[in-house]
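Structure record follows, encoded as structure tokens.
A single protein chain has been removed from this complex, and every other one stays in its place.
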Amino acid sequence: MQVRPDGFDVTWKWWLPPAHSSFGDDVDLLFYWIFWITMLTFVGVEGLMLYFCFKYRRNPARKTIYTKGSHSLEVAWTVIPAVILVALGVASAKTWATTKDPANPSFPQEFQTTVKIIAEQFAWKVTYPGNDKEFGTDDDFTETNILNVPFEPTNADGEVITEENVRVLLSSKDVIHSLFIPVLRVKQDAVPGFLGNVWFDCQRATYAGPDGKHLTADSKYSEDGRTLVDWEESYEIACAELCGLGHSQMRMQLKAVPRADWEAWVKVKSDAAKARAAGG
Amino acid sequence: MSTTAAAPAPGAATHADHGAGHGHHEMSFLRKWVFSTDHKVIGLQYLFACIFTLLLGGLLALMVRWQIAYPAGAKPSAEQVQEWKSQGLSGAKLDEAIANFDGDKPFPILGELLWGEELSKADVNAGMVGEPGLFGNSNGMMPAEWYNVAFTMHASVMIFLVIIPMLTGAFGNWVIPLQIGAKDMAFPFLNGLSFWTWLSAALILCLSFFIDPAGISAGAGWTSYPPLSGVVTPTAGPGQTLWCIGVILGGTSSIMGSLNYITTIVNLRAPGMSLFRMPLTTWSAFITSILQLFATPVLSSAMAMLLFDRHMGTSFFLPEGLNFSGVDIPNAGGGQVILWQHIFWFYSHPAVYIMILPAMGIVSDIIAVWSRKPIFGYRPMVYSMSAIAGLGFVVWGHHMFQAGMNPVLGTTFMISTIMIALPSAVKVFNWLGTLWGGQITFSPPLLFALGFVSMFVIGGLSGIYMANAPFDIFIHDTYFIVAHIHYVLFTGSVMGIFAGIYHWYPKMFGRHMSDGLGKLHFWLTFVFMNGVFFPMHIIGLGGYPRRYASFRGYDFLAPYEGMNVFMTICAMALGLCQIVFLFNFFWSLLAGKKVTSDNPWHANSLEWSTTTPPPHGNWIGPVPTAYHGPYEYSHPNCKEDYAPQWMPMQRVYADAAAPATAAPGASGAVGAPPPAPAH
Partner (left out) sequence: MRYLPSRWLSIVTAATCVAALVVACGGGDSRSRKSIRGRAPEAASTGSQGGGAQASGVKTIDPANSGTITGVVRWAGAAIKPIALDLSGNPDCARVAKETVYDETLVVNADDTVCNALVSIDTADVYAPPAEPAIVDQVGCKYVPHVFALMAGQSLKIKSSDATLHNVHYIPLGDVNQEDNFAMPAPGVRERVFESNDWIKFKCDVHPWMVAWCAVRTHPFFAVTGTDGKFTLNNVPAGTHKLVLKHESLGEQSVSITVEVGKVATQEFTLKK
């Protein structure tokens, strides 16, 4: 284990990061299927090749096999992979539809939270609809690189207790960016001139109370509502589409917190925005 | 060519008239070696030019890798801090030591030449400025804007100036007419023009580094997605414009080349050389040329539109309301950003196959020769290449899964992409089948060909992960895809290129390259390239995004610092061990062992039938006739383990065991009657 002076553990990591969204495990499951299929193929093919290289190295005493091919083999090694690959494709269609296709029934029908993210070089401007949950009103407020959402509580069996689907209306005002949330298995390009529609749910809060559960709403935000002071942990969001010289620094913090906390935070922010709008 | 007797073979006519006009070696040096129209000379021009551009692209790659491993702003390691503590530093003193810690590592030599003197941290903190370098002054460290230039130009150089011209320009040119028995290309002048057009593209791309005081050439990636590339900004200035022009010229050269290859292969095949008697190298060149002919004009038009958007106020790719850093873009409106991606990938997906099919052809030929076996499944090999080419036109959307296409399209492209893995798999199985039961000699060409096969497997398999649209959500635009690209293109195509060079070198130059150095080159390259590219899969699985100038600041990327440094060290080693190749290549030109036979590898295809190196016009006298397929190795009825295409089988038997039936055939006149060449 190796820890940087600032306390971060930089031990080598070899695998996928944890998945906290409801579809994250489905995505990972596909990975595991492909992983084992390709591993077997890999070992088989490379093993055979090495074996042939060894077995059939030049040896004038051995008779060379003269053959121009085999029809049945050709058919076999076309059809078998075809079946496996098409099966994989069909098996993936549902996950794809769940994550991306609003026309599909497995796409969520209802979104408890909606935010609008307009990407720009090199920051994410997140607009929250405020107390009234309507965009385009005085109590909307916009934060830079701060995506706070309610988390989706689940029981011990992983079943959802209350749905907390978050919809992100995603666009860009200059070049193409891409919203990449590794731990939620979310990635969607923010395309200028086009309002994208991404959704996710986050089933693990970014903090836990002393009892490992949720804290009361008022304990978590500071006096002036600027910062969720104690919500220290956060998930990192990166930009995944080259957008210019600051591409690598286009980072956002995602905090998933209990709904009560989240609403309290929204209220403070939203009230302040409204007051500012009224004050001229 | 020394005889003026006009051979009846098609293609000879061109040579007959000018061959008659002036005898041996009367051409001026300029005409013969510089503005040549001889396909072999042009092929070698491409070869030498590409070795140079390969070095340029490689240098850029090393600079890219260096930046990833050692971006500015390094923090002292835990051990270092511990050491300071044990020296008694604490509190403010320790903070100061940490603040003055200088972990910046400029790229060896070039760093300070390009980006100025490296000052100590204390001097920097005191506000001092060092001597500027060629591209300004950033303390010897590559600035982030130049990092974008570095990887953009690395990819552009490698794709447009190394792999495509090397495979289609150098090998395509040099090999095709010799393998099909033509005296030259169908349009020799067009052939020369194609090279010079390509060279001007190369010069313009190189020039683009020097048109901006800070060396800002194109920096929007080789994919150059607008609006990043479509609006003139300080980081997408004249360099980006030159890049577009260079790519258009490169494409024009490709179009000329492919027209030529297609016409040559269709019309100028030697007597007896039916399509299905062509070696796979030629087949792959044929299929590649068709791909190129259809795809490249699309790229050129996209580039032209991009240029119009940049400089003439159009907005093909610029939607309403674009605003860069608070400044409205006046001509934006009505355009479609995604349109570019459709057009670009409609070219560039076929282009990735343009970059691999010829290598597959070369590798097929080499494996057959060096394992003394007929190609296993010759026709399936041809069909699978055709299938790849056909499917290659309907999979482009897999580059755009996360771009906001209609999700139903995503599913379609997922299925078509999965299907394209099949013909690739078929080819791998057939290569294994070819090795099976052979007499394998581990010469440098075969080692590189086997390297190609084994590494292409990795590249193909990693393609399946990305073809899976839902999982691609996670790995799209991460290092996983960088690993994929390099397994197919570097450990694939480039290995194929090396294999081809080692294989045909004796015919090209009449001398042998050193075998020992070739093997050393192979093993060093093989080990280090895996050291560079394999860990990319791992960091890709961790979500490490591609095209990041720095991982600093991200907690989830910090664990990969060690691996990044490891990859960079391997990359430097990989770069250095190419010196072995360069030495071998150039030294052998002057001092390599002279070839003693025109067919040193006992190969079957027609290029080995002529004198070494082949003369102007390729054959002294008429072109040979192809009596049978190119892969008759170890035929049970022959004494020798090969049966050259230019000799009838009966004659081979006769030479071998003199079976009674073939006795009168010694003159060669009574071969199997060759089928008429297809027209």
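Letters A and B mark the chains as written, and numbering starts fresh at 1 in each.
Methods note: a residue touches a chain if its C-beta (ideal position, glycine included) is under 8 Å from a C-beta of that chain, and two chains touch if they have at least 3 such contacts.
Everything quoted here is computed from the prediction, not taken from an experiment.
Between the chain not shown and the residues B:341, B:411 or B:550, the one that touches is B:550. Interface note: of A:127, A:145 or A:197, the residue touching the hidden chain in the full complex is A:145.
The chain that is not drawn here is touched, among residues A:137, A:154 or A:253, by A:253. Note that of B:53, B:156, B:179 or B:235, the residue touching the chain absent from this view is B:235. Touch with the hidden chain on the side of subunit A covers residues 120-125, 143-146, 224, 226-228, 231, 234, 244-246, 248-253, 276, 279-280.
For subunit B, the list of residues touching the undisplayed chain reads 14, 18, 30-31, 35, 37, 71-73, 104, 121, 124-125, 127-129, 136-139, 141, 143-145, 187-189, 192-193, 196-197, 199-200, 203-204, 211-214, 216, 231-235, 237-238, 241-242, 245-246, 249, 307, 310-311, 324-330, 549-550, 552-553.
Following the convention adopted for this analysis, only the chains that are shown with their structure count from here on.
For the pair subunit A and subunit B, the distance between C-alpha centroids works out to 34 Å.
The residues of subunit B lying in touch with subunit A in their complex are 75-78, 81, 98, 143-145, 147-148, 219-221, 225, 227-228, 235, 319-325, 335-338, 371-380, 402-404, 407-408, 410-411, 414-415, 418-419, 421-422, 425-426, 428-430, 432-433, 435-442, 450, 453-454, 457-458, 461-462, 464-465, 468-471, 473-474, 476-478, 538, 541-543, 545, 547-551, 553-556, 558-563, 631, 633-636, 641. Against subunit B, the residues of subunit A that register as touching in their complex are 2-6, 8-17, 26-27, 30-31, 34, 37-38, 41-42, 45-46, 48-49, 52-53, 56-60, 62, 64-70, 73-74, 77-78, 81-82, 85-86, 88-89, 92-93, 95-97, 99-101, 103-104, 120-121, 173-176, 178, 180, 182, 185-189, 191-194, 196, 236, 238-249, 251.
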